[in-house]
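Moving on to chain A:
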Amino acid sequence: MLTGQRRIEDQFVYGISRPTGGHRAVNFRLNAPYVQMYGIVKRFPGVMACDHVDFDVRRGELHALLGENGAGKSTLMRILYGLYQPEEGRILRDGAEVTIHSPTDAIRQGIGMIHQHFMLVDTLTVTENVALGLKSSREPLLDLDRVEAGIRELSEAYGLQIDPRAPVWTLSVGERQRVEIMKALYRGAAMLILDEPTAVLTPQEVDELFVTLGYMKENGYSLVLISHKLQEVLAISDRITVLRAGRLVGTVPTEDMTRQALARMMVGRDVMLERTREEDLDAGEVRLRLEDVKALDVTGQPALRGVSLSVQAGEILGIAGISGNGQRELAEVIAGLRPISGGNVEIDGIPITDWSTARRTEGGLAYIPEERMHDGVVRDFAVSENLVLQEHTSDKFSNGIFLAFDYIARYSRQMIQDFYIKTPDIRTMTRNLSGGNIQRLILARELSRRPKVLVAAQPTRGIDIGAIEYIYQQLLEQRDKGMATLLISEDLDELLALCDRIAVIYEGLIMDVLDRDSTSAQELGLLMAGVHSEKQGAQLEEQGAQPDIQ
Partner candidate 1 sequence: GGSEEDGEAAGAEGGAFRVAIVMPSSTTDIAWSQSMFDSLVAVQTEMGGEDAMKIAFSEGMFRVTDASAAIRDYAAEGFDLVIAHGAQYGNSVFEVANDFTDTSFAWGTSSDTGADRGIENVFAYGAVANEGGYVNGVVAAMLSENDVIGVIGPVAGDAKLYIDGFVRGVTDVKPDAQVNVSYTGSFSDTTLAAEAAHVHIQAGADVLTGSAQQVVGAIGVANENGVAWLGTQSDQISLGPDVVVTNQIYNWANVVTDMIAKIEAGELGGTAYKLTFDNDGLRLEFNENIEIDDEVKEAARAAIEDIKSGVVDPVLLEEDDDNDD
Partner candidate 2 sequence: MFDELFTITTLIGILHSCVRLATPYLLASLGETFGQRSGVLNLGVDGIMLMGAFFAFYVVFEGHNLWVGVLAAIAVGILMGLLKAFVSVTMQSLQGISGIGLYLFGLGLSSLLFKTLIGSVEGVSGFRQLPIPLLADIPGIGHILFNHNILVYLAYLMVPVSWFVINRTTLGLKIRAVGHNPEAADTLGVSVNGVRYTTMMIGGALAAVAGASLSIGLQNVFQENMTNGLGFIAVALVYFGSWRTAGVLGGSLLFSLVNALQLWVQALAIPVPSEIAVMMPYIMTIVVLAFTARQIQKPAALARSYERGE
């Protein structure tokens, strides 16, 4: 590993705000604090995002930062990275006070950050993204070959597999994250802040990431990890800091903690972490059926290559799979957002292939999209306006032409109450809500109309445990009332906890559909990687497509 590090040093001739002085990761004194933050205060209109928070990271340490949505984790780290200016407080690096006014300052202090929402220019290549903002050795001309060589070396040293020439928009989420890490490493960061890096990764990718983080720790890097997943925090971190509503709850060594204890620290009450489902209901009639459905992705490549599935009333069918294997297209095909190039979709036995999205909604379909900020809500609409996004033309909310304001207002208040949406008012702009609350809003909108079928894509991604608890509870309640749910998730624990059956999707085909009680994470993991059980494989070879599983 150290050889890797040496070579990195050599190639910083590309210019850059190269960290100077004795703080190189190579010369670390273990356990010495690298960065310390004292009494940090930051207010946003109406919120105290950080309220006199203290925080420190040592060399060679992985320090986890926990808290509910909106607790102030990202804000605290954005302050450290120079994106926000604190109103009060001091920041020390290696014991000396520093001022960080901008990301440039932070980079100069050896701080790198992997943002919750990736900061990549997706029309550019990996190399161009890394080179961006660096001084070229051939200024004013670019010297991408040199950067590319550097990237290859670093990839090798830290096990970060990426193709430097690939345009970022062609990359998977996991690969994008590696580009982000690469950007920081290339800039000679000695400390790396990772804001919810695992929320978007598959289990395999999470493992790979943790291996990389392990290497880095060994090499004396200071790491800050923000996460909502207590399991992984307990597994990988050295210390844990918990924030609640902008205040520091405490910093504790990881070995002293359990999940229950952590959850209590975060939420301030006991959280039910394991949700044991009621005994299985009798399978009702088939609500949603897909027969040999084929569809293309945005680039025109086949994304679904003959998917057949059916979901019964009172059942949650999970779709497991590594992202990019057709899950997005599957959801969109059912929701009527993507034309199918073959096959059939039915609700309650009626073919809905030609139905518009709106008609499907009327027909009893509900959809929780994966990209909730982007696809789920209009951020500059008021909360009440978003609550009727699908149904504003229905008899309830309008007379066909005019919106029924009073009713919409009453309805919205009811929803806010029923679904515990934290918002000052129904007229508040949705953009001012936290991620967890926006998800509650979407849930309220979709579930309140008592759909027959729900398609939920990654409904808990990036959501704090308190909110997750609530979402699980809602999904199960609706299931018990007879709703058929298709739950697309990359979180196997979630699938195993909620689903009756789990289908595994791989390269646009359903590998197998397994009963929850008779499967395991290992088996699912193998299927997700495209490894067939023998009998299934043989069958597939023969038919070239996948048999109806019902």
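The rule is short, and it goes like this: contacts are C-beta pairs under 8 Å (C-beta built on N, C-alpha and C of every residue); 3 or more make two chains touch, one makes a residue touch a chain; residues count from 1.
A word on the picks: all candidates are chains of the complex that A comes from, given by their letters.
Note that this is a predicted model, so its numbers are computed, not measured.
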{"item": "Touching partner of chain A in this complex, picked from 1 or 2", "value": "2"}
{"item": "Residue ranges of chain A touching candidate 2 (in the complex, touch as defined)", "value": "17, 78, 81, 83-85, 102-104, 107, 113, 115, 118-124, 128-129, 131-136, 139-142, 183"}
